[in-house]
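Omission of a single protein chain aside, the complex is shown with its protein chains in their original locations.
The chains carry the letters A, B and C, assigned in the order they are written, with residues numbered from 1 in each.
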Amino acid sequence: MPGNNFGVLFVVTAFGESHGPALGCIIDGCPSGIPLSIEDIRRELQRRRPGGGGAATSRAEADEPELLSGVFEGRTLGTPIAIIVRNTNQRSADYDGLKDIYRPGHADWTWEAKYGIRDHRGGGRSSGRETVSRVAAGAVAKQFLAGYGVTIRAWTSAIGGVQVIGSEDPAFSLDEAESNPLRVPHQESAEKIMSFIDKLRSQGDSVGGVVSCSVIGLPAGLGEPVFGKLDAQIASAMLSLGAAKGVEFGAGFEAARGTGSNQNDCPVPTDKPRLSSTVPSLRYQTNNAGGMLGGISTGMPLEFKVAFKPVPSISKPQQTTDRYGAFREVRIQGRHDVCIVPRAVPVVEAMTALVLADLLLLRRCDSM
Amino acid sequence: MPGNNFGVLFVVTAFGESHGPALGCIIDGCPSGIPLSIEDIRRELQRRRPGGGGAATSRAEADEPELLSGVFEGRTLGTPIAIIVRNTNQRSADYDGLKDIYRPGHADWTWEAKYGIRDHRGGGRSSGRETVSRVAAGAVAKQFLAGYGVTIRAWTSAIGGVQVIGSEDPAFSLDEAESNPLRVPHQESAEKIMSFIDKLRSQGDSVGGVVSCSVIGLPAGLGEPVFGKLDAQIASAMLSLGAAKGVEFGAGFEAARGTGSNQNDCPVPTDKPRLSSTVPSLRYQTNNAGGMLGGISTGMPLEFKVAFKPVPSISKPQQTTDRYGAFREVRIQGRHDVCIVPRAVPVVEAMTALVLADLLLLRRCDSM
Amino acid sequence: MPGNNFGVLFVVTAFGESHGPALGCIIDGCPSGIPLSIEDIRRELQRRRPGGGGAATSRAEADEPELLSGVFEGRTLGTPIAIIVRNTNQRSADYDGLKDIYRPGHADWTWEAKYGIRDHRGGGRSSGRETVSRVAAGAVAKQFLAGYGVTIRAWTSAIGGVQVIGSEDPAFSLDEAESNPLRVPHQESAEKIMSFIDKLRSQGDSVGGVVSCSVIGLPAGLGEPVFGKLDAQIASAMLSLGAAKGVEFGAGFEAARGTGSNQNDCPVPTDKPRLSSTVPSLRYQTNNAGGMLGGISTGMPLEFKVAFKPVPSISKPQQTTDRYGAFREVRIQGRHDVCIVPRAVPVVEAMTALVLADLLLLRRCDSM
Partner (left out) sequence: MPGNNFGVLFVVTAFGESHGPALGCIIDGCPSGIPLSIEDIRRELQRRRPGGGGAATSRAEADEPELLSGVFEGRTLGTPIAIIVRNTNQRSADYDGLKDIYRPGHADWTWEAKYGIRDHRGGGRSSGRETVSRVAAGAVAKQFLAGYGVTIRAWTSAIGGVQVIGSEDPAFSLDEAESNPLRVPHQESAEKIMSFIDKLRSQGDSVGGVVSCSVIGLPAGLGEPVFGKLDAQIASAMLSLGAAKGVEFGAGFEAARGTGSNQNDCPVPTDKPRLSSTVPSLRYQTNNAGGMLGGISTGMPLEFKVAFKPVPSISKPQQTTDRYGAFREVRIQGRHDVCIVPRAVPVVEAMTALVLADLLLLRRCDSM
């Protein structure tokens, strides 16, 4: 409840500092009987690790997960699932010079303003490394969702001002996304962005970008109005990510510029069986709403985008202030990403999986 | 927890259907000793009512609140504060023809898909009328925030494609915003938008827009990483609003197009007293982050924008489907807003107040 | 969360001071489709009202409930159910003399120590009158439980030192319990207790007692180990009642005096169908455990007892202290029960219903 706890029924509690002994999580409320192996978790953690494309940090953590409870003979028990990942490649000394300095764009000072104390090494718990716990938990949620036929796919849809060409182009391919280090689902866009990133690296600068996410196979009826709507929960999950600065669903900010007559999604009969004697099945002609109406899933694809600001650690000189209240110039050395957007992709998927797992369980309690 | 409950320590539980006997809320966890009168609540409810500008619905509810508990001799008791608002001007018969029809862009079908049943009159609980409860609760939160010197101001910053001229223009005035029915803080922009809305009304159409919000006086240290970050909670609060489709903080989606060197907010010494022997006071040279770093408030203004889609109820003919799975053409009659954005302004403020009241209480537990 | 909120999925939020405008509750998470009328709530509230037996207070409240939301055409909507009960028969002036006095055995001072302020009239929110909200909510829970075939029966099993003769006696009859004002299921015991109470009344004294409760029809599998066990939740529910001082399950404190060989409940085969291919049905030869093992229901009757201390309001003179820190003698005048145990019976049932409704919903999420 005080901040490291996510979900109502499928609940993740996360822990860990960047340079402490380990990170990890407990998943409580995962139903019994779900197939789960350490390999399912390892696979997702590998996707989160720095890629070979050079966009990312060179801190080379093994990120080897250990499963401490909740699984017996390959199936979940219904008891809490604890997962830990040891930190093995910390170079704490890299941070000695930053102990008394508040890095621009980082949360160094706000954590001290809040807690009066912080583990300065690698940003402590404000480090992007905390997403290890999210991805591990998300891997469990994905196993649960697999049983419902739900598939989550995220990708890089923009980096800096460069927009990735979208699904309207035949060369767009989500399968492609996972095979290039930028997670850009369009070869030509990927190449263009890669040279843009190379230029920024040589300048000691960094860049932001956008992750798009699409979920298919979701049944209608997910979401808990009025405060726990599907979009409210996804928004919360996304803005809880380190560098996230915005989220939009379906047409998003573009919808604010539209009219009712061009934005409304109109129901269309389907030949699927009725939901009940009083409720028909239907689908929507368009999906401007991004898969929900009134905060409840429609059965259409859930679609949203998340904006990430640039990595604040840059080697260009910056003005800042130190613990003693004095001006300082700082150049951030060490191993940092030029752009974390590609690595945010599996994290966006993980958080989405956690929201959906929770809502699928809550859905079981909707009616008598 | 199942959806009508918001907050951890300053907790609102809301209830009410559009055409049921009443709407309202219970606020639990409001500290004792806060001055609170029925007038404080009435004032905010009045701001939410349809304005005279013609942008809004003509359902003329008195929206007279009644305070049932939690206040004694003008001060809060620390016990739950219950507030109800009777529905008095329902015209349920307006909805008889819509009983078996799923309106485009509305949540009619998704509620039935979820619950198997709905109160079709006026949209039931999916009606914008449910925000009465939010505004009443927000009025209480504002009283609490007043004791901390926190001020929340929201306004209409765009309607349709028309962007309101911003604070860089000398004619921009937040005080102006409350005096015109569109809540546009710029006279010239307001006039332009009003004629745009008139045109849409004559066409039987509706339009979306953007609400901006700014909070000043917020201390540093608010927010509960990693899942309950300040931005995560505001995002959740905003996307829980009926027609909201996106939210962004500070530079928002623009930040995704920037670089570290132009987006980082650099700390600057201040002459305010130190927070403690080990932590100095400081401020930030810029506020691209919109008032938080690492999900914790910086003490700079909290700034964000919320995109609202157009009102789905339009009198233009639309295709849809009925309960029997058949195609139907529908024209929505009755009393509807062309643009709800101006009326969303006090609701955005109310939800912001609720988030901040909760975080201010949680902040009391940060350190020994 | 801060104290007036009960349950995880079937969640009650209660409000109201003894002499404020109204008391009531919101039930959030009640599934849709359950038959519910105002009569279902009124019936339970009537059981809570003072009986004619003279054991109880003579404050004659109508206790007329009003249903403000969540029900449409006789069925629950899945939306929050708000119920209010107006206070109409307050005699606030009765309490004027007690404004600055801390009554012995009451919570007058502890509420002031906590909140710095209190509504002294009738004890404010520490009054037994707050159980109106519990009983109203419990009535809704009972409707839900009826759909599962679960029946809850509580009765007075002791008053003062007088033990009610138990079910081993042929004259014991739970149906009898509801027809006498003491809710004693044994005619002879009832008469004996009634004369005991008459004597205490004439002495201006009061007396405690024990409520027993038995639940039949409960399926196996309810309870959320390790912290939300069935007994833990019932215990919490019972000790949240005003004068409750203890609770015991099955053999209870007697079990602490026993040995494994005489306390263990041994499983016995049944001819009911298997729960699954791997799990048989069974029952237990004895029920010393009171219907649960490891905090999970066994399918045997859930059985527990709750001890209530004497009503603290007595007209005998007592020593106490006032707001100014001075010694005072006090005789509590006004309308008070000699023994609230009979009126606690429907409240015990209501709280039990709330726990079980919540656990039945949580049970839906146990396995894939």
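What we mean here is this: a contact is a pair of C-beta atoms (placed from the backbone, for glycine too) under 8 Å apart; a residue touches a chain by one contact, two chains touch by 3 or more.
Keep in mind that this is a model prediction, so the values were computed, not measured.
Asks: Out of C:Leu67, C:Val140, C:Ala154 or C:Val207, which is the one that touches the chain we can't see?
Replies: C:Val207
Asks: Who touches the missing chain here, C:Ile81, C:Ala107, C:Val215 or C:Ala350?
Replies: Counting the whole complex, the residue in contact with the absent chain is C:Ala107.
Asks: Residue by residue, what part of subunit B touches the chain that was omitted?
Replies: These residues touch the chain not displayed: 1, 8-9, 29, 31-34, 76, 78, 144, 147, 361-362, 364-368.
Asks: With the missing chain put back, which residues of subunit A would touch it? List them for me.
Replies: 1-5, 7-9, 11, 13-17, 20-24, 26, 28-29, 32-33, 66-70, 72, 75, 77-82, 84, 114-119, 124-125
Asks: If you put the missing chain back, which residues of subunit C would it touch?
Replies: Where subunit C meets the chain not shown: residues 1-6, 8, 14, 102, 104-107, 109-117, 125-126, 130, 158, 160-161, 200, 205-210, 220-229, 231-240, 242, 244-253, 255-261, 263-269, 274-276, 278-282, 285, 288-290, 292-299, 307-314, 316, 318-321, 323-327, 362-363, 365-367.
Just so we're on the same page, only the chains that are shown with their structure count from here on.
Asks: Identify the chain whose mean C-alpha position lies nearest to the mean of all protein C-alpha atoms shown.
Replies: The most central chain, going by mean C-alpha position, is B.
Asks: I want to confirm something about subunit A and subunit B. Since they are copies of the same sequence, is their interface symmetric in residue numbering (over half shared, so same) or not (under half, so different)?
Replies: Here the answer is same, because the shared fraction of interface numbers exceeds one half.
Asks: When the C-alpha atoms of subunit A and subunit C are each averaged to a single point, how far apart are the two points in Å?
Replies: Those two chain centres are 45 Å apart.
Asks: Mind checking the centre-to-centre distance between subunit B and subunit C? Centres are C-alpha means, answer in whole Å.
Replies: 39
Asks: Can you give the whole-Å distance between the Cα centres of subunit A and subunit B?
Replies: 26
Asks: Among the residues of subunit A, which ones contact at least 2 other chains?
Replies: Counting only residues that touch two or more other chains, subunit A contributes 1, 8, 362, 365-367.
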